[in-house]
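Every protein chain except one is present and positioned as in the full complex.
Then we have chain A:
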Amino acid sequence: MISPEQVQTIIQERLANAEVKVVGDGQHFEAIIVSPDFAGKNKVKQHQMVYGVLQDELASETIHALSLKTFTPEAWQATGQTA
């Protein structure tokens, strides 16, 4: 079983410039990812960027259920949340 911290580290290492926060129970994960590289991309493209670095883990179902929330730094600030 993979921990939320491991998922967080994997995404962080492979997505340069991203701020990542992952919570979960080993089966279901929720990731918040903030990156300037998302600028100018729609949500589908933003999520595809994240899925792209997790291809192996998703294909092998090491990560089965992953819920994504992606933001540019500006969009993240506008939510008023802190990671």
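To be clear about the criterion, a residue touches a chain if its C-beta (ideal position, glycine included) is under 8 Å from a C-beta of that chain, and two chains touch if they have at least 3 such contacts; residues count from 1.
Rule of thumb we're sticking to: contacts and distances are computed from a predicted model.
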Of the listed "tRNA N6-adenosine threonylcarbamoyltransferase", "3-isopropylmalate dehydratase small subunit", "Urease accessory protein UreF" or "Glutaredoxin", the name UniProt assigns to the chain that isn't shown is "Glutaredoxin"
Contacting the left-out chain: of A:S3, A:N17, A:S67 or A:Q81, that is A:S67
Across the whole complex, the chain not displayed is touched by chain A residues 43-44, 47-48, 51, 54-55, 58-59, 65-69
